[in-house]
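Apart from one protein chain that is not included, each protein chain of the complex appears where it belongs.
Read from first to last, the chains carry the letters A and B; within each, the first residue is number 1.
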Amino acid sequence: MIAFIVRRLLSAVVLMFIITAVTFGIFFLVPKAAGVSEDDLAARFAGKSPTPEALAQVKERLSLDEPLPVQYGRFVKAIVAGDSYDTGVSEVECSAPCLGYSFRTSTPVLDEILDRAPVTLSLAVGAAVIWVIVGVSIGVLSALRRGSLFDRAAMAVALAGVSLPVFFTGLLSLAFIVHAWGLLPSVDYKPLTQDPAAWASSLILPWITLAFLYAAMYARLTRAGMLETMNEDYIRTARAKGLPERTVVTKHGLRAALTPLLTIFGLDFGLLVGGAVLTERAFSLKGLGQLSLDGVIQSDLPVVLGVVLFAALFVVLANLVVDVLYGVVDPRVRHS
Amino acid sequence: MGDKRPAETLDGTPVTMAEGSPPPTAFLEVRDLRIHFPTDDGLVKSVDGLSFRLERGRTLGIVGESGSGKSVTSLGILGLHNRRNAKVSGEIWLDGQELVGASPEEVRRLRGRRMAMIFQDPLSSMHPFYTVGDQIIEAYRVHNDVSKKVARKHAVDMLGRVGIPKPERRVDDYPHQFSGGMRQRAMIAMALSCDPELLIADEPTTALDVTVQAQILDLIRDLQEEFNSAIIMITHDLGVVAELSDDILVMYAGRSVEQASVQDAFHRPLHPYTWGLLGSMPRLDRERSERLLPIKGTPPSLINVPAGCAFSPRCAYAELNEGRSETERPELAEVEPGHRVACHLPLERRRQIWETEILPKL
């Protein structure tokens, strides 16, 4: 098991370098292919009507005048060995793992990420709790009462949930539930450590909105998985033993039906922790998704790279946890 | 289903289908069992008027090509069909208790305790997430109010009884850690954990290789002697039946076409389909390539069963009956004591064909 985890972690590191290299490449090469020059890139950082001298200074400061491999090399080196950044007056230490320094906000990227991660994490965890409970319950009930009115209604709602964009449902719920009806307070994130009640009440709407999307997805997946599992030979065996139907469903059916969901959950959750861009945007939550969106809009490469790396780390970690859990749940995996 | 043909039992006493007919004396008696599945393509008549009897300590072999309704029959006896997509009618009497009309809960309480089943594929039939021991313990405890510890000891005993070495250790293994044969033994241990009086084995050896097959069959025979249970041995392999059974029921398209003692079935079979099965049976003293008379054609659709004799499209003797084979369904008739056949061909003619045409080629 240990060897397995180590192996997975190592491949995760390799994977993350590939991801950053690709992000790096996309960031520089794609605009270049589209005809964007270094001057143009620098102009995004300079004010109105920048002079050529001003552009030259920006390019120098952002290292845009260096070859790509050198820039990437520095990025990697900073992660491993740390780096320092010149504010003009002094050097700002950025100790390893240094994810770079945002020229937009003059802050080390890691600080920004760590500052915002709790928001996204709060959003993701809360929503996940809701969507797993709601989605799985509905999926199981639907499967057991396949074809019933409940099943058909639930699946119709689920279809809506899957196909409505969260930005739309988000703005809509905000407009009605908060602003028109005043049922919930405005979404103003308060840290959990400061005021748990305020934390929960400010996040409840984003949770529900985000959970709606996923619950719909999970209800459909659970239903499909449950229907498939309940047709398995071992379910027939369980019945042949004379087990009560409840035991058959919960002990034999549900456990097997939910196991594949674990993988999907790991991936979904990992991706979400990397930033729920649309939900954060809709609810003005200052999380990682918003950070990366700003990074992209403002061409703030270090921020984009940092969030991508962080998100990748979380996806990889979530998958690792899932794999370990899988081993616990499914003995076949453990022994292979 | 309106046609009220008289159904008959293995020992020849006609069975009437009227409601409230007296409980039979046999341990297991199936009367005019019909199991139909309404599907989008039409009504699948998987079992369509099946009757037979079985006594304690006896073994009935049910043979037939795959798709002839053997598994549906066995699941029907255990009450494992989903009431929502299967229409079950007829009567199933187990030791004086009727099961088709009984409540699901009543049938559940009999399952695993008085009647048990061994399935064809032991790997897919055991839950991959639970240890073999847990699955046996579960089967035992659902019907016996004992502690986990007692149940565990019982599970180890059972594993030992079915010939699993070091059962006290293997009890904590998962199904995938067992070999195919061992798995089937564990499956048997699970089925026998509550000493069932009726054991249905649905192709218990199909998934196994030949040597293991033989061991498992030996095991079942030994256990039967020990427990004196009634056994239904389902297979498409006549060899297995020959080895284990007292009586044989040949199924075709959801009906029985011939019922006889093993001796009669093998030495004086009187139905063209049975001849076909015998012909396609591999024999140890013969090369596989020399296998004779594989049955031509494919089994019929159970949605559109051919009119007349269901076997007629594939039967070499169908033309010898002035069209009756295609129009009139042959009824099961007793031709000798304990030997019933459903065929329009005159009996003498059949005996003659068997003697002169079939037997020499086998």
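Rule of thumb we're sticking to: contacts are C-beta pairs under 8 Å (C-beta built on N, C-alpha and C of every residue); 3 or more make two chains touch, one makes a residue touch a chain.
Keep this in mind: contacts and distances are computed from a predicted model.
With the options "NADPH-dependent 2,4-dienoyl-CoA reductase, sulfur reductase", "Carbohydrate ABC transporter membrane protein 1, CUT1 family", "Peptide/nickel transport system substrate-binding protein" or "Phenolic acid decarboxylase subunit D" in hand, the undepicted chain maps to the protein name "Peptide/nickel transport system substrate-binding protein" (source: UniProt).
Taking the complete complex into account, the chain left out of view touches A. Touch with the chain omitted from the figure is made, among A:M16, A:A42, A:I138 or A:L305, by A:A42. Screening A:R8, A:R74 or A:R104 for touch with the missing chain picks out A:R104.
Considering the full assembly, A:L55 is the residue among A:L55, A:V109, A:V140 or A:V273 that touches the omitted chain. Residues of chain A that touch the chain left out of the display are 35-37, 39-40, 42-55, 57-58, 60-61, 86-90, 92, 103-107, 163, 165, 167-168, 171-172, 174-176, 178-182, 186, 281-284, 286, 290-291, 294, 297-299.
Keep in mind that, in the parts below, only the chains that are shown with their structure count from here on.
Rounded to a whole number, the gap between the C-alpha centres of chain A and chain B is 55 angstrom. The touching residues of chain B, when paired with chain A in their complex, are 75, 78, 80, 108-113, 116-117, 119, 121, 124-129, 131, 138-139, 142-143, 174, 176-177, 190. Those residues of chain A lying in contact with chain B across their complex are 232-234, 236-245, 247, 252, 255-256, 259, 329-332, 335.
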